[in-house]
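As you look at this complex, bear in mind that one protein chain is not there, while each of the others sits in place.
Presenting chain A:
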Amino acid sequence: MAPPPPPPQWVLDLNSTPPAQSRFSLPDPPGYTPQTALQSKSSKSKSQPQTVSRKPPTPEETATLKLKKAWEIALAPAKQLPMNAIGMYMTGNSLQIFSIMMVFMLFKGPVQAVLGINQTFARFETEGKKEEMLWVKLAFVGCNMLALALGIWKVNGMGLLPTTRSDWLAWETERVPLERAYFRPS
């Protein structure tokens, strides 16, 4: 029996992986680690981290950081004020669905924010910073009140606040005449 014929070239090509060397003559860029090298490296030094990890912050530091973050959130509505004001100014004072919706959002946002104030700042609550957090919350409420004030200013501009005499005209009554004259044709 004749020995089997040697496998064709394509089978050999398929079975043999190409050489790991770079096909280009250029060197690898600095800092590039080929995957094979990485794999072998990581498998080697699995238990031994190369760099020293950051040391965990102290609770004091965390509290300060949280307070900082809380202040940031508390003052966020104030930062939106100029943009809102411009938006309100641009929509005009006419009663249209668009401006009415804008105004509605303007009222809805601060009220919702104030109602959900404890949830908003629950993440930042720490034992030692109770008093500071109170200030933060007050600032938050204050900023939302500013946004609300903007809404009221807008509503007033639209003429929806009963501030003028004509708004109360329907409650004013005609003077009752004490005498009545009738025409009697003769």
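The working rule: contacts are C-beta pairs under 8 Å (C-beta built on N, C-alpha and C of every residue); 3 or more make two chains touch, one makes a residue touch a chain; residues count from 1.
Here is the rule we use: contacts and distances are computed from a predicted model.
Of "Exostosin-like 1", "Geranylgeranyl diphosphate reductase, chloroplastic", "Spermatogenesis-defective protein 39 homolog" or "ER membrane protein complex subunit 1", only "ER membrane protein complex subunit 1" is the UniProt protein name of the chain excluded from the display. When you scan A:26, A:90 or A:181 for touch with the missing chain, the hit is A:181. Remark: the residues of chain A touching the chain excluded from display are 159, 162, 164-167, 169-170, 172-186.
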